[in-house]
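Note that one protein chain of the assembly has been removed; the remaining protein chains are unaltered in position.
Chain lettering (A and B) follows the sequence in which the chains are written, and residue indices restart at 1 in each chain.
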Amino acid sequence: MLKINVVRNLIKVSALIVAGGVVFPPLTASADGHYDGVVVNILTRPGPVIAGRIVDRAEEFKEMTGAEIRVAEAPFAELFQKILTDWATGTNSIDVGVFASGWGIELVGGDLVENLDPYLAKDDKIDLDDIAPYFRDFNQKVSGSTYFITLDGDFQMLYYRTDVLAANGLEPPRTWEEYLDVASKIHGQDMNGDGEADYGSCIFKKRNAQSYFAIQSVAASRVQSMGTSEGIYFHHESMKPKINNEAWDKSFELYKATGEYGPPDELNQDIGDTRGLVVGGRCGLAIDWGDIGPLSIEEGSMIKDKIGAVIMPGSTEVLDPETGELVACDANTCPHAIDGINYAPFAAFGGWTAAINKGSGDKAKQAAYDFLSYMNQAAQSNVDVTMGWTGYNPYRNSQLNDTAAWVDAGFSQEAAENYLGAIKESLNHPNMASDFRIPGAQQYTGVVLDRELARYLAGEITVEQALENIEEAWEEITDDFGREEQAELYRLSLGITN
Amino acid sequence: MNEWIDRNMGRVFLAPAVTLILVFSIFPLVASLLLSFTRVRLSGGGFKIRFVGWKNFEKQFFGSEQFHLIGTFTEISVLGWIVGLAFTAVLLGWIIKYIRSHFTWVGFIGRMITFAMALGLCWLFSATLLSGNPFGTVGVTLFYVFVGCGIQFLIGTSLAFACSQRIMGKNAFRVIFFVPMMITPIGVGYIFRMMADTTKGPFADVWQWVGLGEFAWATNPWAARIFIVVADSWQWIPFVFIMMLAAFESVPRDLTEAAELDCAGPWQKFREIIWPHVLPIAATVMLIRAIEAFKIVDLPNIMTSGGPGIATESVSLQAYYAWRSLDLGAASAIAYILLFVTVVTCASFFNLVIHSRIRKQR
Partner (left out) sequence: MKTLHPKSGLFESRAIGEMALASRIILYTLLLGWSAFVLFPIYWLIITSFKNAATVNQGPYFLPWIDFQPSMHAWYELFVSDYEDTLRAYINSIIISLSATALSVLIGSMAAYALSRVHYAPNLITILFFVFLVALTWVSISAFDVDWRVALAVGVALFFFLARGVGRLHQIHLHNGDILFWIISQRILAPIVVVVPIYMMFQSVRLLDTHMALILTYCVVNMPIVVWLMFDFFNTIPRDLEESAQLDGATMFGTFREIVLPLSRAGLAATTLLVMILSWNEYLFALFLSTTKAQTMPILVAAMNAGERGILWWTMSVAIIIMILPVVLLAVILQKYISKGLLVGAVKG
C-alpha cells in the first residue's frame, strides 16, 4: 500500500516536471491534396547525407498532396536495431525505414515489411524498366516480390589517379595482380604537391567497419564466373560454404598485400578515413563506392578531374566449386570474361533503400509508397544523384546515358564520361556479385567474416585458420537458422526458382 | 497516522528507492536471463523464441567462440605452470586458514565461489598470457579494469590530495581537472581517435620525428590496449579526483589540528588521521569505478572497433556486436557471463574488504 502511494506520488511529481517542460507546437497541415492530415514517419540516419534530400523532397510532396512526412534520425550504428525494435514490438511509431537493403531481409523474414507488388501494379510513374537490372531484380526483391524502393545504388569500383598513372606510363589495373604492381610502382611518390610521400593504395581495413565489403569485392571475381545467380557464398543445394578454398585464400592474401602500399595505420582506417585521404590527393589507387566521383568536384578537393574510375579488377583464374581449386579462365569456366579476365563487380551494401512498415495504417502506407515512388522516379532521382552531398549514387540507366546533368554539377565532360562509363559497365554486368541476402546476413559477414579477416590482417592467425573458422561458424549459423530454409532463401535471393 | 509514519520512518526512507529499483530491474533481469537460453528470430510480425538450453553458453566456453571469449589454448608454458601452481597454493592456504578460524556455511560458500573464480582466472592467465597464447575478451576486460582502475586511483587520489592543500590557484585546478568527465563518453572516443591519428592527428609530426612514422599503434595489440587505457584514464580520473577531493575535504579539521598539536609529521598525519578517514569512500569509489570499467564499450568501439584482430575487444563490446547482428541470445549469454564475473569480483571485494570494515565499525 505504502509502496503504491509512493509510486503514485513519484509519478505525479515527475509528471509535473515534464509538464513544466517543453510544449511542442501543434501541427498545422494545410494543402489541397488528397492526403490532408496523413502523417508518415520516416527513420533514417542523420545529417545531410541520405536524410537531407528526403526532407527537401518531403516539403515538395506535402505541397502536392498534403501528406506530412516527418523525418526522424538515429545514428548509423544503431539505426537498424531501432527500426527493428519499433516494428517487432508493435510500437509502430515508424512507418518507413530507410536503411541498407541487405539488412531488410531479416525484417521481411519476420513478416514486418509491406509487400509492394500491389502498389507497383497501380503505379505508372515509377518506370521500373529504367532501373538497372541488378537493383530491379535482386536488390528490391525478396522471394520474387518487391519489398524495397531503391534510393541509392551501391557497389564498389576502382578509382585511380589519372595524372599519377599517366606520369608513370601505367594503365589502370585490370586484375588484382596488376593492382599490386601499379601500387608498388607509385607508392611513395608525392601525389598532391605537398612534398610528402603519398600512398600507392588506400583500402579501408578497420574491423567492424567496411573491410568485409572490400574483401568480398576482391574475392568476387575469383569465386563467381557464371553470372549473378551463381553466388559467392554457398553451394546452392547443400548450403555448404564456398569459403574454405583457394579463391578466398588468394583473395585474403591479396587484400593483406595491398596494405604494404598503404598508410601505416590502414588497419585502423574506415572508409571515412580513406576517403579523406583520397580527396586530399594522397592515394594513387583506391576502392570505394560511387561517392568519390561527386566528392572529387567538391570544394577543397585536390583531385578534381584527376580521378578516373573503372570496374573492379578481375581475375584470370576462377574457382572450380567442385574441387575448391583455382582453374584458368577459358570459354567454359568464364563465359563472361573479357580478354580472358573474369570480372564480378560486387554490389556491396546494396544501397540505401526504403521499406514500409506492415503494421502502419493503410492511409499512411499508401502515402508512404507514393512518396517513395516520387523520390525514386527519374524526374527527381536523376537530379539527386548528381549532387555529392545527398549520398545518392546512380541506379537508373537514364542517369547514366546523359552526361549533361553531371557536367552541370561540375564534372568535366571527360571525367563525367569516365565515371559514368565505369558505373554503367559494373551496373549492367551479367556477372555482378550479389551481396548476402538471407537471414543472419549480419552474422555471416558483418561478424564472422569481418572478425576472422581482422584477425588475419592483424597477424593473429593464418589465412588457413581464418577460412576454417569462417567455414565452421557459417555452418553453425546455417544450422541455427535451419539449413533447408536457408538454402531455399539463398536460392531465391539469387533468382533460382526451382 | 503521523505516529505510524514516525515509527516506520526507516522504511519510508528506504521504500521509494527499493521500489523504483525493483520495478526497473525485475522484468529486464528475468527477460534477459531467459533470452540467454534462447535463439530469437523475427517472425509473423514479432519475435519467435526457441529455447536451446545451455547452447549459447557452451558455444562461448567450449565451442567456436572460445578463442573469442577466453582465449586460444595450446599448452601451458613452464612459467605458466610455476605462476599457476604458486597462486593455487596461496589460494588454498587462504581457504584453509579460513576454515580453521571461524567457519560459517554462508561464509564458506561465498569464499568457495570467490576461490573458484580466482583459480579459474589465474589458470586462464597462466594458459594464455604466460604461455604466449592470445587471450580473449575476458582477459582484455580484466586488463582494462585492473590496470585502468589502478592508474586512475593513484593519479586521481594524488591530484585530489594536492588540490586539498593550500596551493595557489587550486580552484582553477579543481575545475580544469574535472573537465574530461563532462564530455560524453562517445565524444571522448572520437577525441582520442583524433589524438591518435598518426597521419593527420596533432602528434603526427612527433611520431615522424621520433622515427615511428611507420609504426602504427593501432596495429600493435599492446599499444592499442594501452592507448585505450590512457583514454579511459583521461576520462575517469576526474571521477576519482572529485570524490576523493570531497572525502579529503570532509576530514574533520579538529582531528588534524589535534594531530598537529601532537607534533605529528606530515606523513604520519596522513597515514594515521586522514587516510583511515577517507578509506571507506576510497573503497566505494573504486568499487563504482570497477563496475563501470567492467562495462567498457564506447572507447574500444569507437577508437579501434575492437581491433587489431580482437585485441582490444571487451566482453561488453562482444555482447554489443552480437546484439547488433541480431543474435540476442548470444548477447544476453555474454552479458550474463560478464555479470557473473563482475558480481563475484565485486562481491568478494565488498565482503572481504568493505563489509568487514562496516562490521568493525558497529
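Please note the rule applied: contacts are C-beta pairs under 8 Å (C-beta built on N, C-alpha and C of every residue); 3 or more make two chains touch, one makes a residue touch a chain.
Everything quoted here is computed from the prediction, not taken from an experiment.
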Query raised in the report: Of A:Gly104, A:Gly200, A:Gly280 or A:Gly293, which residue touches the hidden chain?
Result: A:Gly280
**Report entry** Selected from B:Val52, B:Leu119, B:Val147 or B:Ala162 as touching the chain missing from the view
**Finding:** B:Ala162
Query raised in the report: Where does chain B touch the missing chain, residue by residue?
Result: 6, 9-11, 13-14, 16-18, 20-21, 23-32, 35, 155, 159, 162, 164-168, 171, 173-187, 190-192, 194-195, 199-205, 234, 239, 242-243, 245-257, 260, 265-266, 269, 274, 277, 280-281, 284-285, 287-288, 291-292, 294-295, 297-298, 316, 319-320, 323, 328, 331-332, 335-336, 338-339, 342-343, 346-347, 350-351, 354-355, 358, 361
Query - For chain A, residues in touch with the removed chain - result: 10, 13-15, 17-18, 21-22, 24, 41, 43, 45-47, 49, 70, 72-78, 82, 85-86, 89-91, 93-94, 192, 194, 196, 210, 270-273, 275-277, 279-280, 289, 291, 299-300, 302, 349, 391
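Keep in mind that, in the parts below, only the chains that are shown with their structure count from here on.
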Report task. Indicate the whole-number Å distance between the mean C-alpha point of chain A and the mean C-alpha point of chain B. Result -> 38
Query raised in the report: Which residues, counting only chain A, touch chain B once they are in their complex?
Result: 2-3, 6-7, 10, 77-78, 80-81, 84, 88-90, 106-107, 109-112, 206-209, 263-268, 270, 273, 276-277, 358-359, 439-440, 442-443, 446-447, 451, 454-455, 457-461, 469, 472-473, 476, 480-481
Query raised in the report: In the complex formed with chain A, which residues of chain B make contact?
Result: 11-12, 15-16, 19-20, 23, 39, 41-47, 59, 63-64, 68, 134, 197-200, 213-219, 221, 301, 304-311, 321-327
